[in-house]
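Note that one protein chain of the assembly has been removed; the remaining protein chains are unaltered in position.
Here the chain labels run A, B and C in written order, and each chain numbers its own residues starting at 1.
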Amino acid sequence: MGDEQIDAAALQSWLRAFARSVAEHKATLTALDAEIGDADHGANMDRGMTAVVAELDATEPGTTPAALLKKAGMTLVRTVGGASGPLYGTLFLRMAPAAGTADSVDAGTFAKALGAGVEGVVARGKAELEDKTMIDALTPAVEALEAGLAAGDSLQEALRAASAAADAGRDATIPLVARKGRASYLGERSIGHQDPGATSAALLVAAAASTLGVVVGG
Amino acid sequence: MGDEQIDAAALQSWLRAFARSVAEHKATLTALDAEIGDADHGANMDRGMTAVVAELDATEPGTTPAALLKKAGMTLVRTVGGASGPLYGTLFLRMAPAAGTADSVDAGTFAKALGAGVEGVVARGKAELEDKTMIDALTPAVEALEAGLAAGDSLQEALRAASAAADAGRDATIPLVARKGRASYLGERSIGHQDPGATSAALLVAAAASTLGVVVGG
Amino acid sequence: MKKLVNDPADVVVESLRGVAKAHPQLLRVDLDNRIVYRADAPVRGKVGLLSGGGSGHEPLHSGFVGRGMLDAACAGEVFTSPVPDQMLEATRNLDGGVGVLHIVKNYTGDVMNFDMAAELAAEEAGLEVTSVVIDDDVAVQDSLYTAGRRGVGATLLVEKLAGAAAEEGRDLAGVADVARRVNANARSMGMALTSCTVPAKGSPTFDLPETEIEVGIGIHGEPGRRRVPVAPAREIAEMLVAPVLTDLDFTTGDGVLALVNGMGATPLLELYLMYGEVAALLEKAGVTVVRSLVGPFVTSLDMAGCSVTLLRLDDELVRLWDAPVVTPGLRWGA
Partner (left out) sequence: MKKLVNDPADVVVESLRGVAKAHPQLLRVDLDNRIVYRADAPVRGKVGLLSGGGSGHEPLHSGFVGRGMLDAACAGEVFTSPVPDQMLEATRNLDGGVGVLHIVKNYTGDVMNFDMAAELAAEEAGLEVTSVVIDDDVAVQDSLYTAGRRGVGATLLVEKLAGAAAEEGRDLAGVADVARRVNANARSMGMALTSCTVPAKGSPTFDLPETEIEVGIGIHGEPGRRRVPVAPAREIAEMLVAPVLTDLDFTTGDGVLALVNGMGATPLLELYLMYGEVAALLEKAGVTVVRSLVGPFVTSLDMAGCSVTLLRLDDELVRLWDAPVVTPGLRWGA
């Protein structure tokens, strides 16, 4: 298993599902950011993903997965700003080269690409695990995805495990003291609040689980 | 009747009683001023009368009624500001000459002095009856005082009638449209609110009724 | 009430103490009498300009003392006109020998106290004083039988333009003339999103629900002419600009100075947005903005809201506006 192919259409579904999910959770993301940040994470992500969807709508047929990911990343860098713009932008920009030039990628390649993306986020933001950032959702997700595929799970099964890991990572940010991003200014006062970026990252992985495994067939 | 003498000590009692009454009603006066003005009438009158009391405390024995009234008027002009400073200041400043140079004045002279004071207020502020100002309490009070004394009432009786007239004049400001002072900016919106200056003026007359008739004996 | 104050009774004098310490080069402050002088007052041979009024409108008036504007300002209690003694003392000390102009906002208290001061200045000190009363607020109906219009945004313009005229060496009549001309050609209208809170009272002067705004307010927390539902900036601009344009009969081709003034708690982000709306409306009306000013200049403590003032300009007024001014609140050309 894990030999499903992910093509540009599948990636589109993923990104569109993420955009819908962000729009739906916009107020929640902003409310979380109000607690330990500056109350704009929902607006930021929604602005960015709305722009990404507009780009997708204008994408020509035959666009490769890599080109699509690059376009998504550049659009986020161009439209979001703040911390999440460069970070989410880097995630997709770094996924692109790992996707090569093919019209579709297999599950293993997708997992590697996602891993490369998350490494890019770490390189850009210098956050480590337990710094109370999106990394706390993204890194466990990549690990779960890779472990599942290695164990022979289907892409859908592996992505579901990844989504569960991202959710757990997101929840685990609650008791942490923030050491990166705006929440770090609060020191001990950041304890007891869920990180907004980890929350949106968990939505990203959930959107993958609900689209990528399914669309291609598990 | 009406032949009681008012000396400097009696005037002191009056002014001190007024000062106490203003202090007691400070919040009310300010609240009324908040409705149709700028929320400072209580503070203004209290600042002024506190200064007057301080001057009284420092007054040398033998000061004439006229000198006392002049000092009170000048103190109010010097310390109050706003509309009420010049107006109440003028009231006492104009009472002074009418009190002559004697050590005490009789009830008729006091009534004339008060009348002169109120005329001074009209001259300074140009308000007419029913403009919704302190004049609406002061003018009826002077009229009632003069009428009572003319009818042979005791000073205390006449001052009680004057106080009742001032109270009635104050209450009658409620339905009026303000045409003078800050409340006039509100136009029709000033209807339904009691004028703060008429309210403090009624306190002034009430203080006279509770001190002047009594101290000298009615 | 939460404010950066100690005892509310000391607000004015403690704030003036800060003004004195912050501007030792520009100003000299008499804390006992609550008078702010320009550092080099009296300026011999120059007509002196005095203004003043209740506190709570900063930078008006203390922030407009300095070269090219006021020679002194008297500070009253919050929202309470200063007293004649202050004005007399200031008039004496700033007189440069060629007369003094009193710039008085049209409020009963201010007018009476300045009148008494001018009488005393003439009688006791033999000084030559001319008074100009500012009444530019179109929210108030003008009438012989009332207190008349309030003085609001135009005060700042009169202080600047008459100040420049005095600096040029104009005589008292000439300076007073400029002041009157500015007042006659300026109109204002204001609105509030929130009430202000007078420190001594400690609670808002009026209650304004989250869904409503006050239109036609003054600068003392007095309620406005009417209460309307919250509206977009575009419509609020219309509510302010339309009555101003009508009242002074501004017409196509007129060149104006446009002032969008913050009431004290309005961020610049919003004031500039309002200025954009105001400028668009003026363009539509064919009125040309020749000079503009955006910021908190004539405020009402911590009130959120704004006012619009338009002054019809002529070449001389433009020249006087551009003349150097060196005050804490307005500064250019030097």
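The criterion applied here is as follows: contacts are C-beta pairs under 8 Å (C-beta built on N, C-alpha and C of every residue); 3 or more make two chains touch, one makes a residue touch a chain.
Predicted model, so just to flag it, every value in this text is computed and none were measured.
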Chain not shown, its touching partners among those shown: A, C
In chain A, positions touching the absent partner: 30, 34-40, 43-44, 47, 77-87, 124-125, 179-182, 184-187, 189
In chain C, positions touching the absent partner: 1-7, 11-12, 14-19, 21-22, 55-56, 58-59, 63, 78, 193-194, 210, 213, 230, 232-234, 236, 264-277, 279, 289, 292, 294, 296, 299, 301-302, 304-306, 326, 331-334
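The rule is short, and it goes like this: only the chains that are shown with their structure count from here on.
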Closest chain to the centre of mass proxy, which here is the mean CA position: C
Far-end chain from chain A, centres as C-alpha averages: B
Whole-Å gap separating chain B and chain C, where each centre is the average of the chain's CA atoms: 33
Whole-Å separation of chain centres (CA-atom averages), chain A against chain B: 76
